[in-house]
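With one protein chain removed, the remaining protein chains of the complex are shown where they sit.
Presenting chain A:
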Amino acid sequence: MSARNPGTKLDLEKIFKVRVNTQAVLKRAQQIQGQKIPKKQWQAAWLLRAVTCIDLTTLAGDDTPSNVHRLCLKAIQPVRYDLLKKMDMHDKGVTTAAVCVYPSRVADAVKSIKAANSSLPVASVATGFPAGQTPLETRLQEVRMAVADGATEIDIVINRMLALTGQWEAMYDEIRQFREACGDAHMKTILAIGELGTLTNVYKASLVAMMAGSDFIKTSTGKESVNATYPVAIVMVRAIRDYFLCTGHKVGFKPAGGIRTAQESLVWLTLIKEELGNDWLCPRMFRLGASSLLADIERQIYHHVTGQYAAYHELPMA
């Protein structure tokens, strides 16, 4: 792990200069979606790469220790051993990037993972997820408690009210405080792009989040009406590129919400490769927030290895 993004001072002048041409971004998104997706062993390799970037997530009201346990075991062995073996990938440490749970389930997850002799990171959403409409003090407290329970990655949500009303200083200050509360835990800042109105606002919020020291910027909570879309992602990764050009710090990117098929995960990888390059195609810089995606990827890999389409019950459930 190289240096984290320490953040910078809030550069409002830069924020105000942001311009995004929506139709051009839409066109670029279409272009990326229209690219040929990899086939054969390229597809298998890319899908495995996608697996290693997944934050395997469960964020439901009915989460209990038992389903969190299953999730953790699936995260440690995301693809059936025999399938990996056929591709000679069984000893290459293919796990998902992390598991992602609510703060109250962090302790369960940490316990399960330890029990399985794994060092897989546990991520937790925090700060009044998903709406962020709770007092700052309780949001900060939530972060501290999740970290105390053993979460090494925290997905915070921004205060949309501040972004929509253009109070960038206030938003910057809040995120700064979250970052402090995270301590050594990596911070992923969820912009909830479905509620930011315009692509220009997405770009601005991305810059503010990075200036405030986010290690990742993340599209959405999965609970808004609009989730991770390619045009929004293009704008966010451009902001990441912009920040990198200005400061030399590489910030990661995490699309989340609505990513369900293996095909989509390949488009996401293509998008990152096209816009940011191979440097970002690793779990340290790129995550896919997803729950049901893994099952589809595993089926595709099954097909690659056996030439047959699997029924869902042939693959271990999460």
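One rule holds for everything that comes next: contacts are C-beta pairs under 8 Å (C-beta built on N, C-alpha and C of every residue); 3 or more make two chains touch, one makes a residue touch a chain; residues count from 1.
Basically, contacts and distances are computed from a predicted model.
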| item | value |
| --- | --- |
| Hidden subunit of the complex - UniProt protein name among "Regulator of MON1-CCZ1 complex, C-terminal", "Signal recognition particle receptor subunit alpha homolog", "Aldehyde dehydrogenase family 16 member A1" or "E2 ubiquitin-conjugating enzyme" | "Aldehyde dehydrogenase family 16 member A1" |
| Touch with the omitted chain, as defined above, among A:E13, A:D62, A:D88 or A:E137 | A:D88 |
| Hidden-chain contact residue, picked from the options A:H69, A:K223, A:R241 or A:R284 | A:R241 |
| Residue of A:V25, A:C100 or A:A151 in touch with the missing chain, whole complex considered | A:V25 |
| Contacting the left-out chain in the complete assembly, out of A:P65, A:G166, A:G197 or A:G277 | A:G277 |
| Where the unshown chain meets chain A, residue by residue | 19-28, 31, 36, 38-46, 48-49, 87-89, 92, 238, 241-242, 245, 269, 273, 277-278, 281 |
